[in-house]
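So that we are looking at the same thing, I have put the structure below in structure tokens.
A protein chain is absent from this complex, but the other protein chains hold their places.
When the chains are written out, they are named A and B in that same order, and each has its own residue count from 1.
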Amino acid sequence: MFVASFPASVSRCVSHLSEMLEESVGLGAVTVLGVLEQAYFSLQVIYARRKYSVSPPSTAGPPEFERIFRAQANCSEYFPIFITMLWTAGLFLSPGVSSVCGLLYLYGRLLYFWGYSESAHRRLAPLYFSAQVLWVLIGFSSLGVFLTFCRVYLKVDVLLELWTA
Amino acid sequence: MFVASFPASVSRCVSHLSEMLEESVGLGAVTVLGVLEQAYFSLQVIYARRKYSVSPPSTAGPPEFERIFRAQANCSEYFPIFITMLWTAGLFLSPGVSSVCGLLYLYGRLLYFWGYSESAHRRLAPLYFSAQVLWVLIGFSSLGVFLTFCRVYLKVDVLLELWTA
Partner (left out) sequence: MFVASFPASVSRCVSHLSEMLEESVGLGAVTVLGVLEQAYFSLQVIYARRKYSVSPPSTAGPPEFERIFRAQANCSEYFPIFITMLWTAGLFLSPGVSSVCGLLYLYGRLLYFWGYSESAHRRLAPLYFSAQVLWVLIGFSSLGVFLTFCRVYLKVDVLLELWTA
């Protein structure tokens, strides 16, 4: 009797939400890791300010300092974009796939920071890598939003249609 | 029997959440669009670096370059504020209204970037426009948080009270 009365849509919604919460643990872990990475970059700038005697508010100094300063600035600039796409792809498409991409992105950014600290040229390879991973996350986010739109407004489950076609 | 036993508050909560998820598709779409706009701005800086031969880590160059560089930097600085208000207004007040404001903001920022690239003066009109839209989003966010606070802690549905007054 209960099963018959309980609207299927509500039940599906609830279990979907409960799953969402459970699976978003991975997104939370990658988020914390990303913040720790940013904290590491900031500390490197503080050490470099001491080493090369570049006192705030100045940001100009020897090229060694400026590369470290710009590496952190560039990573900070992309951090909100990264977090936004991590969670959009994670909530609208797949938390697991999104978390794995997130780890790859953070790894690429670490190599970018280390490379840029050594020479401007060494920033390029990891920059291309992390940019590609970010494009994948943007693609997953777009796909997730599109599929959710189709399900909610057009009542079409595109993946199911493709599968059974 | 089921209907009587099932607590109304839970049922309201669930349907509210299910609606929230469905309607947040618009917020997700505006978010992806905002990230694509930021990616476009970044690419313009990369092209300008090549055109005016401003190699990283340097950020100083001819005024043409510096305007493009600063236009992207300014938009990046406001991007997290924008995303934060888009979702706060969207989740606590109305996803639809918030998404429309989001589109207007992104349009304003595109005009800002193009205007600033041409001359410092041409950045002003679109800056005022996008700032106004952002203030509207901040107002909606505040209102949404205030109304939710009244509903949850004071058990008063302010809008309903006003309506039936």
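Everything that follows uses one rule, which is that a residue touches a chain if its C-beta (ideal position, glycine included) is under 8 Å from a C-beta of that chain, and two chains touch if they have at least 3 such contacts.
Everything numeric here is computed off the predicted structure, so don't read it as measured data.
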Using the touch definition up top, pick the residue from B:Ala29, B:Val54, B:Met85 or B:Cys101 that touches the left-out chain.
B:Met85
Can you list, in ascending order, the chain A residues touching the missing chain?
1-3, 6, 11, 14-15, 17-18, 21-22, 25, 28-29, 31-32, 34-36, 38-39, 55-59, 73, 76, 79-80, 83
When the complex is taken as a whole, what residues of chain B touch the one chain not shown?
1-2, 5-6, 9-10, 13-14, 16-17, 63, 66-67, 69-71, 77, 80-81, 84-85, 88, 91-92, 116, 120, 123, 138, 141-142, 144-145, 148-149, 152-153
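Heads up, the rule we're going with is that only the chains that are shown with their structure count from here on.
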If you fit chain A onto chain B using the CA atoms, what's the rotation angle, as a multiple of 5 degrees?
120
Could you state the distance in Å from the CA-based centre of chain A to that of chain B?
18
